[in-house]
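Structure first, commentary second.
Of the protein chains in this complex, one is absent; all others appear in place.
The block that comes next holds chain A.
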Amino acid sequence: MEGLKVSDANLVVYIHPSKAGKVSQSILRELSTLLFKYNEIFDGVVLAYDVTIQNKNAKVLPGIYPCFGVKLKAKMLLFSPKPDMLLEGKVVKLGKESLHVIVLGFSSASIAEEDIREEFRYRIKHGEEVFASTSHKRHVIKVGSMIQFLVKSFDEEILHISGSLIPVNTGSTKWLHKNMEEGSMVDRLETRKKKRKDDRSEMHEHSTELLDDVGFSLKNEGRPKKSKRQRHAEQS
């Protein structure tokens, strides 16, 4: 999935003298106020951070409350979707006129009817509302499916994405991964499918992990992204 990036940041956190006994706790607290908000300086929504204190010495700010500034180096995991990026999310509401998706568990996205390509038609199958593809029988989007969509715009305040299912490489991720390469042999497809499923599930764990564990270490982050890039390279 695009839109996630890791940035290195040099930060200074100013701590009130009353917290001098529990510095790391107050640093984490201070940084946690950044979470799930769009930050202009970082150009993204802060999802997680990994902090190392650079120096045990801190400069004291003169003033009524002599707060002291602790210098930190942090790795920030940022979410910054830009137009024309491809994102994945889970469908939570499906209606004739629109599709509602949740990305990474916190960002809401909506796709309007006119942004869903003609291929998809709204149907009611087995009592369930779905968007079914007219050209590929198995390609179905319903509540609970993971879909890949294109970003049209991103509202930074409420973290709402406006999306589109016009491009051909958008739709249900299950179907897309299965049918990535046309005309390949069945075994290769199946092993690929398995690998992608593993990667995807890893990424899902990865995303949920992000939301739970704040002081999370970013060792695993690089791998899934690379493989996706590889996949795109292969595609084109």
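Here, contacts are C-beta pairs under 8 Å (C-beta built on N, C-alpha and C of every residue); 3 or more make two chains touch, one makes a residue touch a chain; residues count from 1.
In this text, contacts and distances are computed from a predicted model.
Visitor: If you look up the hidden chain in UniProt, what protein name do you find among "Nuclear pore complex protein Nup85", "Dolichol-phosphate mannosyltransferase subunit 1", "3-methyl-2-oxobutanoate dehydrogenase (2-methylpropanoyl-transferring)" or "RNA polymerase I-specific transcription initiation factor RRN3-like"?
Guide: Choosing among "Nuclear pore complex protein Nup85", "Dolichol-phosphate mannosyltransferase subunit 1", "3-methyl-2-oxobutanoate dehydrogenase (2-methylpropanoyl-transferring)" or "RNA polymerase I-specific transcription initiation factor RRN3-like", the correct UniProt name is "RNA polymerase I-specific transcription initiation factor RRN3-like".
Visitor: Please identify which residue in A:43, A:84, A:114 or A:128 touches the non-displayed chain.
Guide: Of the candidates A:43, A:84, A:114 or A:128, A:114 is in touch with the missing chain.
Visitor: Have a look at A:9, A:102 or A:166 and name the one touching the chain we're not showing.
Guide: In the full complex, the listed residue that touches the missing chain is A:102.
Visitor: For chain A, which residues lie in contact with the unshown chain of the complex?
Guide: Touch with the absent chain occurs at residues 36, 92-93, 95-98, 100, 102, 105-108, 110, 112-114, 155, 157-160, 162.
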